[in-house]
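With one protein chain held back, the other chains of the complex are shown just where they sit.
Per-chain numbering from 1; labels A and B assigned in written order.
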Amino acid sequence: MAKEYVHDIKREVRSISGWYELEKEVILEVDDQKVLFTVGTGVVDSSCCGVGGCRFAVVPGYIVKLKDRRNDSGLWISEVNPVTDEEAQSKIKRLIEEKEIVQQVQFL
Amino acid sequence: MAEGIKDKVAIIGMGCTKFGERWDAGSEDLIVEAFSEALEDAGIEKKDIQAAWYGSCFDEVNVGKSGTPLSLSLKLPFIPVTRVENFCATGSEALRGAAYAVAAGAADICLALGAEKLKDTGYGGLPDMAQAMGSKNRLTFPTITAPGAFATMATRYMNKYGLKPEELKETLAMISSKSHSNGAKNPKAHLRRAVTVEQILKAPIIAWPLGLFDCCGVSDGAAAAIVCRADMAKNFRPDPIYIKSMQIALSHGEELMYTDWDGTYVKTAVHCAARAYQEAGIKKPREEISMMEVHDCFSITELVTMEDLGISERGKAPNDVRDGFFNLDGKIPCQPDGGLKCFGHPIGASGLRMMYEMYKQLQGKAGERQLKAPKIGLTHNMGGFPAMNLISVNLIGL
Partner (left out) sequence: MAGIISYGGYIPRYRIDRKLIYKAMGWLNPATFMPGEKAVANFDEDSLSMAVEAGLDCLTGLEHSGVDGVYFATTTAPYSERLNAEVIATALDCRSDIRAADFTDTPRAGTTAIMAALDAVKAGSSNKVLVCAGDIRVGKPGSAQEETFGDGAAAFLVGEDDGIAKFIGSSSVSYDFVDHWRSKDDRFDRQWEDRFIRDVGYTSFIIESLAGLAKKFAIEPNQVAKVVYPCLYPADFPKIAKILGLGPGQIVEPLLNQVGYTGTADPLMHLVKALEETKPGDKIAVVSFGAGSDALLFEVTDKIDEIRNNRRGIGKNLAVKRELTSYEKMVSFRDILPTEKGIRGEMMAFTALSELWRSRRQILALVGSKCLACGTPQFPAQRVCVKPECGAVDRMEGYRFSDKKGRVINYTGDNLAFSPNPPAIYGTVDFEGGGRFWFDFTDVDLDKVKVDMPVEMSFRRKYVDDKFGIHGYFWKAVPVLD
């Protein structure tokens, strides 16, 4: 089922326990499909139980419509199909880990 | 037969410092700040206070033990000061001590103050957690953190109710987003920025499945309350707020070591809420409670707390979240001040900070966050982990 994805990178997003910033977006060709993923850095520096953070990737999904329209804040929106199949997730995770140096790969 | 303290104690003054990374303030500064506001709000003098309860949990590493940090900071005139600590419910515990003294007729006017300075340790996070667990537990417990311990409740909740991780994470993100938008309207909050659900979902994972925005953080802060006998309250102000109930419940041990509890809720909260409702005379919480400040240390905690408090049916809290039931413009707004997510968690102060918001809302003084004619406010404070904890549930009203 298609979902909306808002293109919003290079913005620091703050929480009470830290922050993160998405650095770039990448399109990966996997089995004749195009997978969109973003790479970012997160820092956890004021949580209750320690300090952490990482370079991570987030996978919104297979691209259905890339940058189809803009939202009220002027940001591009794409339509994506989340990757739900476990095997596909494993494969994409491995490919991303090879391509980028990230400690986490999350599927939206 | 004990009848409880409903309507025997009134809150006539409250204070709350700005929470945050208060590099400008030590514990004493925070104590004086919270106390000054409470005193002015009550319109009394320091010498009118007959006894005090001082909540300090980890602040001990800064100020030491006993009630002396409070009596010395405020130059209290040789009155009783009891230091209380009960993990993250320390703030509520301080108020409970003060309220019980008044209800028992041992004193007419009492002070409850919680203060915590967590940013003087030189490293992130709560100080001295290793000591806090106890020597035998250190030999047997896994290497837990609070986010991790609560994350285990999330994995079990997903499993029991057949939720996919993305489904639960989206619900948790809605909870967080709602709190952040409330906190943005609160000048005393540490973090005052709205965040969208999507921004929350793209954040990195701290302890699977909890992400950056599902977890609260450390902060410095203090909050105070001045209570007096209900029948005296109107001498001080036209709009005192009355305590309907103050209850605490502690874990039995069965959650951690016996196989009945299924890990998807907080057993102590169920017991505590039941007693609190009974004391306050609440029969239908979902209909009678106007607003809540709960212990949103982690989004999953807030979620299951809605069920533990009998507001949502078991397993149905996600539906209520999605329906906006707990939003500022919803049926029972939850975390109208932004909660721990926006204030951070100075342990000893949080319970009183929650009470501060309920108090101001009932008096119509919540500014941009003001709810329409609230009648009963509930605060919920939790210390420990899902399998080993204590819960405080308190109700105040007109």
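We adopt the following convention: contacts are C-beta pairs under 8 Å (C-beta built on N, C-alpha and C of every residue); 3 or more make two chains touch, one makes a residue touch a chain.
Small disclaimer: the values here were computed from a predicted structure and weren't measured.
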{"item": "Sole contact to the chain not displayed, among B:62, B:145 or B:305", "value": "B:145"}
{"item": "Contact residue for the chain not shown (choose from B:79, B:184, B:256 or B:270)", "value": "B:256"}
{"item": "Residue numbers in chain A that touch the chain omitted from display", "value": "44, 47, 49-52, 54, 90, 103-104"}
{"item": "For chain B, the residues touching the chain missing from this view", "value": "122-125, 128-131, 135-136, 138-145, 147-149, 151-156, 159, 204-210, 252-254, 256-260, 262-263, 387"}
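One rule holds in what follows: only the chains that are shown with their structure count from here on.
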{"item": "Distance from the mean Cα position of chain B to that of chain A, given in whole angstrom", "value": "34"}
{"item": "Interfacial residue positions of chain B with respect to chain A in the complex", "value": "21, 123-126, 129, 145-148, 164, 166, 190-191, 193, 195-196, 198-199, 201-206, 212-213, 215-219, 297, 340-345"}
{"item": "In the complex with chain B, residue positions of chain A that touch it", "value": "5-6, 8, 13-20, 22, 38, 40, 42, 44-54, 56, 58, 82, 84, 104, 106-108"}
